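Mind having a look at this structure? Questions to follow.
The other protein chains are all here in position, but one chain of the complex has been omitted.
Letters A and B name the chains as they come in the text, with residue numbers starting at 1 for each one.
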Amino acid sequence: MKFKAKLADETVNVSKVHPLKEFTTLIIGFSIFLAVLLILASSFANIVAPLVPLKTEKRIFSGLKPDSTNENFFGLGKVSPSSELKALVDKLAKHWPQNPYDFSVGILDSNEINAMALPGGTIIVSSGLLDIVDSENELAFVLAHEIGHFHNRDHLKGLGRGLLSSLVLGIVGGQSSKALNSVVSTLSVSSYSRRDEARADRFGLELVQAQYGNVSGSTELFKKLAENENSTLLERYTRSHPISKIRIQEMMDYADKHNWLRKEKLLPALIINFD
Amino acid sequence: MAQLIATLIMLLLTFVTGNLIERRHYKKIKMRETKFKDMLTTNFENIPYDWNASEARLVTSNVVISLDYFKRFVANLRKVFGGNIVTYEPLLDRARREAILRLKEKARARGYNAIINLRLETSQIANSLTPKQTAGVEILAYGTAIKINLNNDNTDVKIPIPEPLIQ
Partner (left out) sequence: MNEFLVSNTESIPGKTIVEFYGVVTGSTVRAKHVGKDILASFKNIVGGELKNYTELLQEARQEAISRMLSQAKGMGANGVINVRFSTSSIAQGAAELFAYGTAVRVE
């Protein structure tokens, strides 16, 4: 037996796939896979969430009230309850006779301009929004719009979607990077469908008309947002209430159709105390 | 968003550095492999009598190696779909060849010129901070270093090696 020194073929044990190619195919494949799963999950949530009985909703989410001692409310940040805002919401909600909720309203300490409806009857308005609002009418419409989401039971859709997508991510993304999770959660939290928003807009207009006898100032906030051009494309895309000229136009058309006045004198802004 | 951008930067950076380190390591490995090419290495347990073997001593060597961020990212994506994790392969290939080379270097430094009964072992080293993630992979190589004298190197005498004990 003779020993003949030979070098082994070193290319055998390493696949001839370029890591960048592998990366690209996997990223594309994974995005498609995730998108399909999330679309399935969210359409499922959209169908099922509104079917949840009111009683159940209230029971589950009764603890979900703004509390100034909680530094991180619902994962959003610091939210302090506001009696001034609650008074305004109650005033508006009186015009929704079947209203089953006892609303609580909180101010989120955030520079972003945002408002949201949370299950159990909680409305959150960001301090950034309060800063740019110039009249009571303007603020009233934002709140009425959120009440509209409760009326249409959209608020549960958002939550259901969030729950299901985090379930999907838990299964699929359990092993994958946290960054992906953050992207997906940003996308899934954002935006009700355009149809849901338009319905909430119309309901909001009805409440405002019933309260003030006109709908003046309702589109003011959207106009300001549309003018605010320093928002990046990305921000506009992920904002949960997309700015849109179409939306303003639709609101004005709706008001005109009902012969609601929209150029009356606006009431001065409420004085709201928050830190 | 910030997290996404940070991730992308990390991916790009670690792809470049990882590639650089890998290429440099491979270059070193190839150089040393050529240097040690003539050192007899096998996983036979028995020593043929014509090798004139003398002295035997256990030698061990190990390498712990870790994946870069980019490769781990790709590997994690691959785990969703299943299949060959190609980014792990160079890691193990490098580690194993490095371990064998270190074994040979050790043996030669101690005056031996052959290694028999080579064995290779692989184990995952857990990271105590994030138990689910790998800190690295250890490759252990061990074998018996011997001194041989192949005086009949160029003759073509056919010598059957011993049959197994159980007939």
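Simple rule for what comes next: a contact is a pair of C-beta atoms (placed from the backbone, for glycine too) under 8 Å apart; a residue touches a chain by one contact, two chains touch by 3 or more.
Note that the structure is predicted; figures quoted are calculated from it, not measured.
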Checklist entry - Which listed residue (B:Thr17, B:Thr34, B:Asn52 or B:Thr122) would be found touching the missing chain in the intact complex? => result B:Thr122
Item to check | Where the missing chain touches subunit A, by residue | outcome: 1-6, 8-9, 12-13, 171-172, 175
Item to check | Residues from subunit B at the interface with the omitted partner, ascending | outcome: 40-46, 75, 78-86, 88-89, 92-93, 96, 100, 118-124, 132-134, 137, 156, 158, 160-164
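One rule holds for everything that comes next: only the chains that are shown with their structure count from here on.
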Checklist entry - In the complex of these two chains, what residues of subunit B are touching subunit A? => result 1, 3-4, 6-7, 15, 19, 30, 33-34, 37-40, 48, 50, 70-71, 73-74, 76-81, 84, 86-87, 89-90, 92-93, 97, 150, 153, 156, 158-159, 161
Checklist entry - If you look only at subunit A, which of its residues touch subunit B in the complex? => result 1-3, 5-7, 10, 13-15, 17, 19-20, 22-23, 26-27, 29-30, 33, 172, 175-179, 182-183, 186, 234, 238
